[in-house]
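Note that one protein chain of the assembly has been removed; the remaining protein chains are unaltered in position.
The block that comes next holds chain A.
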Amino acid sequence: MKQLLSIFFSVSTFSYVLSAVNPPEEEVGNGRYVIEGRVFPPEEQDLGPWQVDTRIHVNGGEYIGFIREDGTFVVHNVPSGSYVVEILHPDYIYEPVRVEINSKGKYRARKVNYIQTSQVIQVPYPLRLKPLAKFRFFQVREQWRLTDFLFNPMVIMMVLPLLFIMILPKMMNDPETKEDLKQITNLAKMSEMPEMSEMFTSFFSGGAAAKASSSKAKQVKKRQ
């Protein structure tokens, strides 16, 4: 609790200091200044005119700058004040920078922090801006992978019993268990399933033949 209090205290004093600095900056001076900098292109770009696609917005489009061939830019005729400079590229993220110009024409550039607005982490001026990362716009489609398939619980549920039934008896190679297994297989005969040929013969030749065939099947069973 004490720690918390002290942290709060330090933050509040800091903001006081800054608010004392702020007022002269906020007055709009007559002087017109320029914001300068250099934008570095994304590295794995396909060498199109990236300068055309990249725009520089100051305070959300209040002032707009354009990038020259070599990546430098100048935003002209900006009165003194505090500005957020954004580099807008359709595919790449650039970090915005807050540029403060006081009434005497002194510049200060710092990182934008919307939560702790009084925190100052200075960055060099004239600005040098590098792309942070590529935008991730899209979800990645799930692709079919063998491992995914194998570790699918359904597949495991089916494969493991199969292993137990098929491989374990062979590994055991015990005559008694073999006998047991035979019985199991005999029990698990697929007698409910209609046989294709039977179905067709019964369909075409009427009930008598069907009966005969079924009696034959019974005989086979009995012989077993």
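Here is the rule we use: contacts are C-beta pairs under 8 Å (C-beta built on N, C-alpha and C of every residue); 3 or more make two chains touch, one makes a residue touch a chain; residues count from 1.
In the analysis below, contacts and distances are computed from a predicted model.
For the omitted chain of this complex, the UniProt record lists the protein as "ER membrane protein complex subunit 1", which is one of "Protein YAE1", "Glycosyltransferase family 62 protein", "N-acetyltransferase domain-containing protein" or "ER membrane protein complex subunit 1". Contact with the omitted chain, checked across A:E62, A:D148 or A:D180, is made by A:E62. Seen from chain A, the chain kept out of the figure touches residues 32, 34, 49, 51-52, 55, 57, 59-64, 66-69, 74, 76-77, 82, 84, 86, 88, 90-91, 93, 112, 114-115, 117, 135-141, 189-190, 193, 195-196, 220, 223-224.
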